[in-house]
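One structure follows; several queries about it will come next.
In this view, the complex is presented without one of its protein chains, the others remaining in place.
Labels for the chains are A, B and C, by order of writing; each one numbers its residues from 1.
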Amino acid sequence: MRVTHTNINVQGFHIDRYGHVNNARYLEFFEQARWQFIEEYLNPAIPEKKNWQFTVIEINIKYKKPLFFNSDIVIETKIEEIKYVKTLMSQKIYLKENKELATIGKVSFVIVDTVSGKPIRITDDLKRYLEKGEI
Amino acid sequence: MRVTHTNINVQGFHIDRYGHVNNARYLEFFEQARWQFIEEYLNPAIPEKKNWQFTVIEINIKYKKPLFFNSDIVIETKIEEIKYVKTLMSQKIYLKENKELATIGKVSFVIVDTVSGKPIRITDDLKRYLEKGEI
Amino acid sequence: MRVTHTNINVQGFHIDRYGHVNNARYLEFFEQARWQFIEEYLNPAIPEKKNWQFTVIEINIKYKKPLFFNSDIVIETKIEEIKYVKTLMSQKIYLKENKELATIGKVSFVIVDTVSGKPIRITDDLKRYLEKGEI
Partner (left out) sequence: MRVTHTNINVQGFHIDRYGHVNNARYLEFFEQARWQFIEEYLNPAIPEKKNWQFTVIEINIKYKKPLFFNSDIVIETKIEEIKYVKTLMSQKIYLKENKELATIGKVSFVIVDTVSGKPIRITDDLKRYLEKGEI
């Protein structure tokens, strides 16, 4: 199972005037977790050589429980579905302590060819790359 | 028509390693625009007195066009639908120059009673407040 | 007198767990204010054409009064001293309401030649540019 678990300790600057993590910060947490996933499973040298750029086109985030200062959280990241052009990732935030689910994220991205500037249709080699991190 | 238009000039610190506005920053833009909407139409003294707290429970954001350094953008914010418990806002980002639509946001929030800590059902006075900014 | 005044309304996401503006955010406020100064007095087309890049090398910031949610602040920005290689800017934050001084910033920058990657000695044409925004 290709999944990563990213650990973050909630800092004072993540907190906003309501006393919990500001909703924009979650997208930074998600980006950090996706980068860990890419490093572990999607050999970043390949997209660089192929002029492929991961481009987020849609994010959906459900804030189920607020996150507080100094909480230890874990972000579980995985690829959920590879479609014709876009790929859907699941990113869930749990409290480390009790495994309680705090946040549900869905992130859709496409692979853009940086030469043409256009998203690439997911054909066999790109699918193998997304599934196995190799081409 | 109760709608606000929030102007932002994209700054160097909004930009990330891909050369366009980082996807987390959009949620800060949206929060700033919602705050302007609240100030214009939802008299912030009322929720403070009633112990009502706006709490975002879900955000959906579609990134249609990237935003670049020094662009002037406009965020159009309005209430789209008031449901049984939650309220749905629409937040769209346009380029000021040519009115091109860059981003589509949907933000769902509930009103939490800060004493009980629970979301409040949207009954008549709360509906009037959300629709007219008065109770 | 070449000075700019940048107005910012403190947002909920600027606030941290202590209930006032997080100390990192001040540097974003300063950057926004410097950008306004550059646009008003330092014709940004010139450094772009000359391959000059403003590069901050040192910041000193004294936090005299905390800043709170929804405060209207004004940042006064000016060039204080042009030295042999580096230029010193003064950036002060005032509360709009009562002109109270909240923060004192000093920002030193050099002009880097983006071709050589090295800071440029401030000779006559660069001095005229920094003083008058023309060459």
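Here is the rule we use: a residue touches a chain if its C-beta (ideal position, glycine included) is under 8 Å from a C-beta of that chain, and two chains touch if they have at least 3 such contacts.
Nothing here was measured: the structure is a model prediction, and the numbers come from that model.
A.B. asks: Kindly name the visible chains that come into contact with the excluded chain.
C.D. replies: The chain that is not shown touches these displayed chains: A, B, C.
A.B. asks: Which residue among C:56, C:82, C:95 or C:130 touches the omitted chain?
C.D. replies: Here the residue in touch with the unshown chain is C:56.
A.B. asks: Given the contact definition stated above, which residue among C:27, C:79, C:95 or C:130 touches the chain not shown here?
C.D. replies: The missing chain is touched by C:27.
A.B. asks: Can you name the residues of chain A that touch the chain not displayed here?
C.D. replies: Against the missing chain, chain A presents residues 11-13, 28, 31-32, 35.
A.B. asks: List the chain B residues touching the unshown chain?
C.D. replies: Its contact residues with the unshown chain are 12-13, 15-19, 22, 24, 69.
A.B. asks: Identify the residues of chain C touching the omitted chain, counting contacts across the whole complex.
C.D. replies: 18, 22-28, 31, 53, 56-64
The definition used in the following text is that only the chains that are shown with their structure count from here on.
A.B. asks: Angle of the rotation mapping chain A onto its copy chain C, from a C-alpha fit, rounded to a multiple of 5 degrees, please.
C.D. replies: 180
A.B. asks: Round to the nearest whole Å and give the separation of the Cα centres of chain A and chain B.
C.D. replies: Once rounded, the distance between the two centres reads 23 Å.
A.B. asks: Where the centres are mean C-alpha positions, what is the separation of chain A from chain C, in Å?
C.D. replies: About 34 Å, centre to centre.
A.B. asks: Distance-wise, how many Å sit between the C-alpha centres of chain B and chain C, to the nearest whole number?
C.D. replies: That pair's centroid distance is 29 Å.
A.B. asks: Considering chain A alone, which of its residues make contact with at least two other chains?
C.D. replies: 18, 22, 24
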